[in-house]
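Input: a single structure, listed below in structure tokens.
Only one protein chain is missing from this complex, and each of the others stays in its spot.
In order of appearance the chains are A, B and C, and numbering begins at 1 in each one.
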Amino acid sequence: MPEQLKTFEHKKRNWVGKPLKRKEDLRLLTGRGTFMDDIRLPDMKHAAILRSPYPHAWIKGINVSEALNFPGVRGILTGEDIAKMSNPFPVGVQVPPKYYCCAIDKVRFVGEPVAVVVADDRYVAEDALDLITVDYEPLPVVMDIEEAMSPEAPVLHDNIGSNIYSHRFFQYGDMDKAYKEADLVVKGKFHFPKYGSTPIETYGVIASYNPFSEDFVIYNNYQGPFVNHSLVAIALGIPENKMRWIVPTDIGGGFGTKTGLYPYIALIALAAKKTGMTVKWIEDRREHLLASATGTDRVTYMEAAVKKDGTILGLKDKAIDNTGGYIRAPEPGCAYRSTGNHTGAYQIRNLDREVLVVGTNKCLTAPNRGYTCQELYFSLERLIDLVASELGMDTAEIRFKNFIQPDQFPYTTATGGIYDAGDYQKVFQMALDKIDYKKMREEQWKAREEGRLIGIGFSTVVDPSVTNIAYVTLALPPEERAKGHPKSGSGEAVIIKMDPLGTVHVIACTNPQGQGHDTVISQIVADELGVHPDDVTVSNAVDTHDRVFSITTGSYSSRFSSVVTTAVVTAARRLKEKMLKIAAHLLGANVDELEIQEGKIYVKGSPDKSMQMRHVAGTAHWNQSALPEGMDAGLYETCLYTMPTSQPPDDLDRVNSSNTYGFIAEAIVVEVDPETGEVKILKWASVHDAGTILNPMLLEGQILGSCAHGLGGSLYEEWAYDENGQCITASFQDYLVPTAMEVPKIDIGHVEIPSPITALGSKGAGESSCMSVPACIGNAIADALAPLGVTISELPLSPNKIWHLIQKAKNHT
Amino acid sequence: MNIEGKHKFLASQEQIWDLFMDQKNLEKAIPGCEKMEEREPGKYDVLLKIGIAAIKGTYTGKIEVVDPEPPNRYRLLGEGSGSPGFVKGEATIEFSQEGQHTIVSYQGDMQVGGLIAGIGQRMIGGIAKMMAGQFFKKMAKELKSQQ
Amino acid sequence: MAERRRITVKVNGVEYGREVDPKRLLVDFLRDDLELIGTHVGCEHGFCGACTVLLNGRSIRSCLMFAVQADGAEIMTVEGLAEDGKLHPLQEAFQEHHALQCGFCTPGMLIVTYELLRGNPDPTEEEVRLAVAGVLCRCTGYKQIIDAVIAAAPKMRGG
Partner (left out) sequence: MKPSAFEYFTASTVAEAIKLLERYEDEAKIIAGGQSLVPMMNFRVAQPEVLIDINGIKELDYIRQEDDEIVIGALTRERDLELSPLVQEKCPILAEAISLIGHASIRTRGTIGGSLVHADPAAEIPLTIYGLDAKMRVVGPSGERTLEPEEFFLSYLTTSLEPLEILVEVRIPVLPQKTGWSFVELTRRRGDFYIVAVASILFMEKGGVCKEARICLGGVGPTSIRAEEAEKILAGQVITDELIEKAGQKAAEAADPESDYHASAEYRRDMTRVFVKRGLAEARNRAKGG
């Protein structure tokens, strides 16, 4: 076992593992939550943003005079101001495009900000937008990922000279050897769609600026601080400590969309600076569906070198991600985030990769629940099924054949991932049992004889959590990395304190969007300190001036249940240790003689020698001279825990890109209507190993939500553009988020294989089935349509698309 | 977005050609055309007030007749922009005699940009076709009034 | 500038008289003029349902109505559900079943399901799904919401 795998012992617990009701709910159920738009500051003005109707055009001129004179307008910001007042956002590619928070002289996608109006209210601000005239000189557009790379394609950024933002080759193991030993090579081309998270709460920012102290105070509903507090400071050309970020206690969903750098934080800050007013901007839904962020759409060419018996010896792939009109943090992470788990759940030791990140005249990108694992597994898991059909092998059997074996954990992948723990066979078997696989296959054959199209699909995927920021540096080749400063880490911080009267208070900065962090933190602390969860108050919000955080802090990549929980346990144990020292001192005993029960500290064996914990707390605060020699007064402990497994990439480009690795087995049975192309889901089993379950009710909620999100990308949702670069899905009428009528019953199962590297054995579970469902539904529909000779290589599979695939196949035969 | 269609007129090809070359007729027939001024031969500045039900938009733009091959064909270029976004189109108009009738057929590509494109994709194609239909109906009316 | 109008509305049993601009959407009136911020705005084109409130006893989308049109109406928002510091049985069921995560769509969800259970005290799962389908939720995948509503039905019949 690699020595970084610091192992924790996991004991039985009272509160962790129980389906505790959420503390958060009381405010949210009664309309007392505090979301971004609920923040009202004195003398607050309102901004509206003028956006480009052109996908690619020069801005020849902007006339704002009429708008400026409109009653109620307080000021207008255009690219000219932005160029004077700010810098482009830094991004980790060799030649960064000049990405400002607003278009300067050129627009590169429909919806790109062109000007900001600040007015007395939002209605007036929007009235004024209609009075601004912009003189555009339209340019040819490039919309297709592969065309973007051709020398003839219109170039978005002259300073780059092509539309390729990032390009690298990787070699792991010996692919030539794999090809030599292989009996056959199976190839596929896969296109994953551009789709997003569309939280029901859109983006929002409130900014104010003090010209005398030159301080910004910025409220936003970003899922960080993460790297973006620093990046926005650089863009604004100010020191970090001159910019205070405050995130309200409640965020109305994020799912990754709110972890992409949003330019509006800088843009509205500059609007506040120029007008000298407190400025509020709340993104409307149309703005969100034009210009917020999506996951990357990706074209993947992937091939497998396989033996007749189904053993996969190696993979070769070329993946091209599209980050749209610009590239911004955390991209180019899209191409590198899943490096450590690139070979999925399988023992594949040889791999050749080519990765490209290109630009087209489309909306920009950010992580979308499962950050590019959806893209990866759609191609990998589809390819596994193609291999199976080439070999006439059962699609379950081929997976069992290639799985990493339980006794191989911790397992280091060819690409450097360190899989901490797992039993993939057990999880997958449970999924098979839940859909009654053997019987289902028989029914499928019967149905086919009646001309009905039933299909069974699987995806068995590794669910990586707690990204190690090191992976972003893979964008640079080893020799380039060596010149710069290495990056690594996954730290999250909490403060735990005991108040003078003995109540426990946890101060966190985990920035949840409904995952129930506060409830789980109180469960954990209750176990560690032997108190009741109701006696633990959790204050959880972001304020960069008074919370402890690091560059990695934020609610993304399913970090809470692995790294935050470990930080909480560590801090609580430090607090307990200090209390025991005080008690030992006061009781004249040794620390190792003491034990805690129901808020009381005893000397083992002599129950008369005991004291209430609150008296220990009381002493620490009220009678500080009574503390042991040299001990600090009060009861505060802080832990900023980072996973020891978060190391920089090595010279062979191997990196442990995440820290804990759960597992998901998805099994879905569909029936396709051969006349209409409609897909009906008959059975759906989703079995997960998220390590130790912290709160089963909350875990189930994460999985169910993620399944629905994955279903959206599989059948309904697409950020669609016409051939001229217009986004044609700019309302919820055309961007189809599934409703309760579209999401079927889902049979969820759990296998708990504790992680040795987290304090409680828990692994991440937030991104969850969003990674596995698109591949699984793709496989199920491909299986259903197999008798017609239809293959599935793209999503979403609308009835219209399936019908056309069926017609095409008919015309071929 | 491709647009195409044809319309039958009861008149000679030369008559119809002249009909289509006459600014006064175009001004009357182009849906929502409020103003049409000839900048230079074959190049017009236009002001369009396009309204379907409550959906109204004002566009200022240009219309241009290029490569005329009397009386057989010409190409029509048009573009306009306004608060709802922009429209841009290019079509080949062809004239052919069938007995006493003249068939005018058009084939081209149209772009709609901005607000309408984002939220109205469901109906844009049909409405473009509808407006082309209105144009030809009005032209037929002009023809009658001149016969 | 259109002239402002005086309107009177009763919201959660409290009567309010205000001057409003005709173009003011009912949801903005509730949130900004009456400071009842429990009702949320998710799309402003009538698709997401987060802004759903009861107008004279029936659910409507408060982003698709002007405040002036509500003159004389009785409105119930999420703030009106709990009484004398006690959660409504539907709210209790939502907590019991983890029917909310981020809580942003929850006001709309509570209103449409409250309306359903009042008119149909013993709904089938399909009927519950239909009602819930009127509001978009990105967090829950809906199952736990449906469970909560089915569990709340007997409690609401009981009291």
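Points worth noting:
One rule holds for everything that comes next: a contact is a pair of C-beta atoms (placed from the backbone, for glycine too) under 8 Å apart; a residue touches a chain by one contact, two chains touch by 3 or more.
Everything numeric here is computed off the predicted structure, so don't read it as measured data.
Every shown chain touched by the omitted chain in the complete complex is listed here: A, B, C. Among A:S208, A:T339, A:T739 or A:S793, only A:T739 touches the chain left out of the display.
Although one chain is not drawn, the whole complex shows that of A:W58, A:Y123, A:Y301 or A:F400 it is A:Y123 that touches it. Within the complete assembly, B:R122 is the residue of B:K6, B:K35, B:K62 or B:R122 that touches the hidden chain. Taking the whole complex into account, subunit B touches the unshown chain at residues 52-57, 83-84, 115-116, 119-127, 129-130. Although one chain is hidden here, its contacts on subunit C can still be listed: residues 1-2, 5, 21-23, 25, 28, 44-46, 49, 52, 55, 58-61, 63-66, 68-69, 112, 115, 130-131, 133-134.
For subunit A, the list of residues touching the undisplayed chain reads 122-123, 126-127, 130, 284, 286, 675-678, 716, 720, 728-729, 731, 733-734, 736, 738-739, 741-742, 798-800, 803-804, 807.
As a working rule, only the chains that are shown with their structure count from here on.
Averaged C-alpha coordinates give centres for subunit B and subunit C that are 48 Å from one another. For the pair subunit A and subunit C, the distance between mean C-alpha positions equals 30 Å. Looking at subunit A, residues 286, 731, 733 sit in touch with two or more other chains.
Contact with two or more other chains is made by residues 45 of subunit C. Within the complex formed with subunit C, the residues of subunit A that make contact are 21-22, 24-33, 35, 37-38, 71, 123, 197-202, 250-253, 255, 282, 284-286, 513-516, 697-698, 700-701, 704-709, 731-733, 737, 739-741, 743, 745-746.
Here subunit B touches subunit A in the complex through residues 1, 81, 83, 85-86, 88, 111-115, 117-119, 121-122, going by the rule given at the top. Of all residues in subunit C, only 1, 21, 23-24, 31, 36-45, 47-48, 50, 77-79, 81-82, 87, 91, 94-98, 100-107, 110, 129-130, 132-134, 136-146 touch subunit A in the complex they form.
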